[in-house]
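Let me begin by handing over the structure; questions about it come next.
A single protein chain has been removed from this complex, and every other one stays in its place.
On to chain A.
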Amino acid sequence: MRVGAVTFPGTLDDSDTARAITAAGGEAVALWHGDADLRGVDAVILPGGFSYGDYLRAGAIARFAPVMGEVIDAARKGMPVLGICNGFQVLCEAGLLPGALLRNAELHFVCRDQWLKVENNATAWTTRYDAGAEIIIPIKNMDGRFAASQSTVDELEGEGRVVFRYVGGNPNGSLNHIAGISDPTGRVVGLMPHPEHAIDALTGPSDDGLGIFLSVLDSVVNA
């Protein structure tokens, strides 16, 4: 199974994302922002970082990169797409996910290990978790406050599209403690914390993040 990891100018976590894909048993494929080519991958991950220096708004410029046209087309045809941190911001700017990620409510850069509850284990990226499982993975962001209209939040809650929720404290003031959401199909998911940094207890707080990468490999095999 080939899973792509996109590199934009300013992306930081593409190599850890590729390492996580490999650790889960997938073939990691490097994708370049300037190439309108997904190289035959079965799923795509937009890793974290500060694409284009977060100029204008986080993710606002990356959203128009040549590779994103292909990502948007593929997502609409059902390809699993995951946005982590800056990647989540890019997916919101691209309109693949609703809402926006704004400056943390406390105005501080947050960098710590964070407990999350897996609220939906039926998405393409979460089937390896038990429903309601609590996991601990790192979070590190400046613009992580999920914001949306009340009607959008109600829709996400009503349709079970809140995939991850912060527990043990809300690190950034996100509405309803939302850490991650999905599109209506459950194949496009975005989350602020970093599962790719928690695939091995040697280098992270846990190996709880590995389930994300194992899940998508399952979903591609079963598709």
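In this text, contacts are C-beta pairs under 8 Å (C-beta built on N, C-alpha and C of every residue); 3 or more make two chains touch, one makes a residue touch a chain; residues count from 1.
Keep in mind that, in the parts below, contacts and distances are computed from a predicted model.
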Exercise. One chain is missing here; what is its name in UniProt, given the choices "Protein translocase subunit SecD", "Phosphoribosylformylglycinamidine synthase subunit PurS", "ABC transporter ATP-binding protein" or "Inner membrane protein YgaZ"?
Worked result: "Phosphoribosylformylglycinamidine synthase subunit PurS"
Exercise. If the hidden chain were put back, which of A:Asp73, A:Glu106 or A:Asp154 would touch it?
Worked result: A:Glu106
Seminar exercise, completed: Given A:Met1, A:Val110 or A:Ala147, the correct residue touching the omitted chain is A:Ala147
Exercise. Quick one: which of A:Asp54, A:Glu93 or A:Glu119 touches the chain that's been left out?
Worked result: A:Glu93
Problem set entry | Residue ranges of chain A at the interface with the undisplayed chain | 56-57, 60, 64, 92-93, 98-100, 102-107, 145, 147-149, 173
